[in-house]
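For this depiction, one protein chain was excluded, whereas all remaining protein chains were kept in their positions.
Chains here go by letter, A, B and C, matching the order in which they are written, and residues are numbered from 1 within each.
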Amino acid sequence: MIAALLGIFGLSLLLAICVGRTHPRIWLGLNSITALSGLYAALLVLITTQPWLWHGGFLLGGETPFLRLDGISALFLVLVCLVGGLGALYAHEYWSEHHYPRSAPNGRCWWSALTLSMGLVLTCANGLHFLFAWEAFALCAYFLITLDHDNKEARKAGWLYLAASHAGTMALFAFFSALAARTGTWELGPVHAQAGLAPLFWLVLFGFGVKAGMFPLHIWLPSAHANAPSHVSAIMSAVAIKMGVYGIVRFSGWLPMPDNAGWVLLGFGCASALLGIAFALAQNDIKRLLAYCSVENVGIILIGLGLSVLAVQHGQPVWGKAALAGTFLHVLNHGLFKSLLFFGAGSVLHATGTRDMSRLGGLWKVMPWTAGLFAVGALAVSGLPPLNGFVGEWAIYQGLLRAVAQKGPAVGVLPAVIVLAGAGALALAAFAKAVGIVFLGAPRSKPAANAVECGGLMGTPMFLLVTIMIAIGLLPGLFFRPIMGVVAIWAPQWAMADPLLATRTLGGTHTLLLCALLAGGFLMLRKIRNNGTRPGLTWDCGYVAPTAHMQYSSGSFAGIARGWFFWLLRPEMAIQRVRGIFPGKARVLERIPETVLEKIIGPGVQAISFAANGAKRMQHGRLHLYILYVFLGVTALGLMVLMGGI
Amino acid sequence: MNPYLLIIIPLIGALLAALWPYKKSRPYFLPAVGLAHTALCFRLLAKPPAVDPVAWLAFDPLASAILPGVSLLFLICGCYAVSFLRLKEQDNRVFVPALLLVLGLLSAGHQARHLGILWIATEAVTLACVPLIHFSGTPKSFEATWKYLLVGGTGIALSLLGSICLGYASLHGGGSGDITFAALLEHGPNLSRVWVLTAWVLLLVGYGTKMGLAPMHTWKPDAYGESPGIVGALLAGGVTSVAFVALLRIKSVVDAAGEGVVASRTLLAIGLFSTLVAALFLLRTRDFKRMLAYSSVEHMGILCIATSFGGAGVWAALFHVWNNGLTKGALFLSAGNLQRAANSSSIDNVRGMSKVLPRTSILFVVGMFAITACPPFGPFFSELLIVRTGLGAGHGWAIGLFLLCLLLAFFGISRIVFAVVDGRPRLYKSNPALRKESAGLILPPLILLAASLWLGLFTPDILRDAWSAAVLQLSPMP
Amino acid sequence: MNDTLNLLIGLAMGFNLLALGTSRLPVLIRAVAIQGVLLGLLPLVLEAHALDWHLVLITLATVAGKGVLIPFMLTRAMRAAGIARELEPFIGYIPSLLLGAAGTIAAVAVTRYLPLLPEHAGNLHVPGAMALILTGFILLIGRTKAISQVCGYLVLENGIYLAGLLLIGSTPILVEFGILLDVTVGIFVIGIIVDRIQRAFDSLDTRKLTALHE
Partner (left out) sequence: MPLFIDIALRLLCWLLLAPLLPGVINKVKAWVAGRQGPPVLQLYYDLARLWRKGVVMSSLASPGFIIAPAVAWTAVVTAALLLPLAGAGTAFSFDGDVLLLVYLLALARFCTAWGAMETGSAFEGMGAAREVSFAVLAEIGIITAILTLVVQSGSIALSSMFEPLSGPGAALLAVGLFIILLAENCRVPFDDPNTHLELTMIHEVMVLDHSGPPLAMILHGAAVKLMLFSVFLAQAVLPLSELPLLASVSVLALSVLLVTVAVGLVESLTARLAFKRVPLLLTIGFLFCLFPLLLTWMGDL
């Protein structure tokens, strides 16, 4: 059954790659078939908790293919199918032939290729083929990011992404080779027995961490997400970086862990969560804001995972299980609301042609649907009840709090709780800003004023996503049940334990709360209608001629919090003040640099290029010195032999 | 008799080509002879002839592990040459015979089981390449040839000296001074250590110069940069492999003499050094043909590193020789197309080729990914195998440095390739005829890439066995 | 026989110093030529007990190649280029002389520590070879005119030829021939290229040949 479904998944994608260039409609159909079949297969595995295994009868690169779809991969496969399918729907209007005659056909092929390769990454259980799928996935992503090929920014972002991801891949080369060398086989599976393998986890953390956008390694993420077409940003942020998470989760479950692995994960998690959201808050580019928010959410995921690793070490199934369940649910949640938000940002970009928040505003009037859906996404990503975002963080929090309450050695997670709270509050600030600046108030530029609502094909995916999100919020129990099965795969020894998550009560409370909120809003509207309203100008303390530029801008909104992170953000201001009588135009330009990239990676690159220049000087074209090199070569090797041999 | 055929057929072909009166039809000698040669090679590969241990020339396992690949590469380059030479107005009365001569001497070099013969063949190949390198006849090409000759000549002289030292080692060890590998191997333990090590150093530098290991690589970028793409392909895929085979054979002797550890250490050192230097150059060079030269230096380094791991490492190295040859060939041929169309090979002048030569550009990009070890192409598998072997042998640090170099190399190569392919093209002065992408210019690199792909995904057992046999020949299990 | 051997090799080593010391190309070329002839005669001395026709043939070929053919070509190239002097070398004449002398001494000294067969232990055979090779390198590295570099290369070849004579008893004649042929052809090709360069750049100053660099 599952085999058949996955067969359909693969075949229809291959077909989609072939026909995609010429037949958009057929391509769309094939992609939906893919999504449905894949989703069905994943759900079957999740519900029955029976992993699906398949051994190929032939050699591929000297190894027999071995596919495995177990709970963990199924969970991520759900995301792939969901966002893959909805994104295809969205792209059909967003990146259509009509707007992008040159790149749209390629875009369709690469999209299907990306979906396929990610599916393979999730199912390959042979190190060689995993690397294979992994690299294919990285390349497809590159070609999608640089889809708009004449845009220099996009090309630069794409190369940065490619370079970073290749660095990660090299670490994975080393990891899988070492694994194969030590275990004697390329096949992947639990290897807890060999304690000697523990150090390999650091390679995993680096290799997959780059893709996951873990804080110091996130350098490629903002520019790539910002400059890619929005449906690509959506799948990159919602699914692609989850592949990195998948790697970390997968191998933290299979490898023997180093003693301090849990703490390191927590540390990176806290860094990503807090600093990521700090960067997000400071951005003026809506898509960059969303990108950095992904860094934050990866941080939250890592905190949960780190706690679970600690739980394994201390043999504490209860909070371990709660945290891990929360982590998995958050993976799903982030996939949902982040793709929703990127779709929303995409339709804003589509309608106004700008990502710069200081040129947007008042869009709710012209695109009410986008505004509403985006707002729901914002509420969810800020982790506010009764939406799905809260449920996941709630479970992670419970894991942390129980760890604290137990006063065991794991009480050291206290800072993580505080960081998580701070990050949550900052996220709220960031999204209050995003929604407020982009959709509320008065339009700050002409394009923003004349924007038009996106079409149905772009609206439907967002609507579906919102539905699922609300469903998770109201019926957490329904979703936690399969996730517990996934947790049991990650840590089989926990199968029996009860995480003590009061999901039912929470669900009930959420339902009541939602009803109350709706009722409150509705009654208030009716009340107002009865009492009567009188339209008027916004009250600006008697100021007679308010203009849209008097509104609080995104920069000023973030001002206070940005001040706290000044040491990290180092915003660069170019201020042209009002001077003298008959003053000219005044303006403020503000740029938030990529601190890590420019201040940390930059110097390293400098060092290397210095070495490269040294080497370059070797090739000066003077023949007699070339012969001298030969002579020196003889001498050096001779000396070496003398030392080593005689 | 068969092994001699492999040498004689191209030589006769060269003779005929030299005497052939018609410029237009002369190039067809290349695919014809190439086809015959390849067919013979693969027939021998399928049915390995009995090897007379004392023969000076024999199609022994080591030869059968590499020569077919070179022959295949030559065949495809030959097909390319036909359409390539059609575009050139220069006379090809020298070019074509020289190419065939190179093929013949390459076959001799691969099969040589006598140090002297090996040296003669290598030197002869070096000389036969001279007219190929200055085919374009520009002053720069003469400069390149001059450097190629003197640096290469010096290296070759050193390897002759090394051969003599090896012979003397056997003399001093009470042997007859017979420098057939068979004799040296069986005489192994008695060889005089000092002379063996001296010989090893000299031979490593000598043949290393032909391979283009740093710091003896200096001729390579000039020669590859100035010669036509097809010549670059043959130099990078064929000539270097002769030198590598030579090193393999010699190392087996050194191993037999009980100095294997030192030899491996020196190999690892020079290999890592070459890889590092090449990677650094790749970050700086601004010319996409010189880039290919440095990439070739890098891969020679990789071969040395792999060999230094012994056993499985050698197997991986032989695998990598094939992958590197085919992939590099594809890159050189497509680079040749680009250079002709833009009539420059510097990224300062060449931009947006994806709009001028779309097909070639695709080939170039794909080739780039292939050579930087992106799956599913051959180099990925061989390099992964090398990494695995190295880690298995506990060379963690070496592998770390190796991977770092691969990363830097990737940065450099991708930087240049994308600079050439992307962006807005400028108006090129070269005549539009050179900007046509005829099948004859597109198919050969395509076939080479396909071969590299196929080699990676479905490595045929016959090759696997050939490589294993070669490994067995080099380090006979006691 | 050892004395004749030492005499010839000693003379050859003397010509090393001459080659290192002179700035005049004709002198350099002649020095190398004579050196070649001297060494070419060695086989007759070494194999005096077993002279046969192909030994004589080799000797003649060597002498002809090294003593007549190559010098003639180089002289022609030199005339064509119209240069008679190596001005401003990379390594000056005094330093190269000193280096050469030092190299010679070092060669003699090192030879003591090398495990040698009795018949090679006593005489100048091995040190001579080493000295020639070092001299060759000094010329190759130290001179900037194409012709002087070719001469350096020749000295190097001479040294290796001398070293090769260590195996004269054991290496088959065919191989000897092949090697000799290769060397001659090699020098010949170099000569041609020198000529081409002279035409392309109308000078033989290799410092002009630095168009190709990063």
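Just so it is clear, contacts are C-beta pairs under 8 Å (C-beta built on N, C-alpha and C of every residue); 3 or more make two chains touch, one makes a residue touch a chain.
Small disclaimer: the values here were computed from a predicted structure and weren't measured.
> Can you list the shown chains that the absent chain is in touch with?
Visible chains that the missing one touches: A.
> Give the residue, chosen from A:Ala4, A:Leu59, A:Leu478 or A:Leu525, that touches the chain omitted from the document.
A:Leu525
> Have a look at A:Ala193, A:Cys541, A:Ile581 or A:Ala607 and name the one touching the chain we're not showing.
Looking across A:Ala193, A:Cys541, A:Ile581 or A:Ala607, the contact with the absent chain belongs to A:Cys541.
> Among A:Trp159, A:Trp186, A:Tyr397 or A:Trp494, exactly one should touch the missing chain; which is it?
Of these options, the touching residue for the absent chain is A:Tyr397.
> Who touches the missing chain here, A:Leu440, A:Leu475, A:Ile601 or A:Met640?
Of the listed residues, the one touching the omitted chain is A:Leu440.
> Using the touch definition from the top, which of A:Thr22, A:Asn260, A:Thr505 or A:Gln576 touches the missing chain?
A:Thr505
> Residues of chain A in contact with the chain that isn't shown?
Given the touch definition above, chain A has residues 361-362, 364-365, 368, 371, 375, 379, 382-385, 390, 393-394, 397-398, 401-402, 404-407, 411, 414, 417-418, 421-422, 424-426, 428-429, 431-433, 435-437, 440-442, 500-502, 505-506, 509, 513, 516-517, 520-521, 523-525, 527-528, 531-541, 546, 548, 550-552, 556-561, 564 touching the missing chain.
Everything below uses one rule, namely that only the chains that are shown with their structure count from here on.
> Looking only at C-beta pairs that count as contacts, which pair of chains has more of them, B-C or A-C?
Of the two interfaces, B-C and A-C, more C-beta pairs touch across B-C.
> Between chain B and chain C, what's the gap in Å when you average each chain's C-alpha atoms?
Inter-chain centre distance comes to 31 Å.
> Using mean C-alpha positions as chain centres, tell me how far chain A is from chain C in Å, no decimals.
69
> Got the chain C residues that touch at least 2 other chains?
140, 149, 206, 209, 211-212, 214
> Residues touching two or more other chains, restricted to chain A: which are they?
Within chain A, residues 616, 619, 621, 623, 627 contact more than one other chain.
> What residues of chain C sit close enough to touch chain B in their complex?
Going by the criterion above, the answer is residues 114-117, 133, 140, 146, 149, 153, 156-157, 160, 163-164, 166-167, 169-172, 175, 178-179, 182, 185-186, 189-190, 193-194, 196-197, 200-201, 206, 209, 211-212, 214.
> Please give the residue numbers of chain B that touch chain A in the complex, ascending.
Touch residues, chain B against chain A: 146-147, 150-151, 154-155, 158, 193-194, 197-198, 200-202, 204-205, 208-209, 215-216, 218-219, 221-222, 259, 261-262, 265-266, 269-270, 277, 280-281, 283-285, 369, 372, 374-376, 380-381, 383-384, 387-389, 391-392, 399-400, 403-404, 406-408, 410-411, 414-415, 418, 422, 424, 456-459.
> Quick one: which bits of chain C touch chain A in the complex? Just the residue numbers, please.
Residues 90, 137, 140-144, 149, 206-207, 209-214 of chain C touch chain A in their complex.
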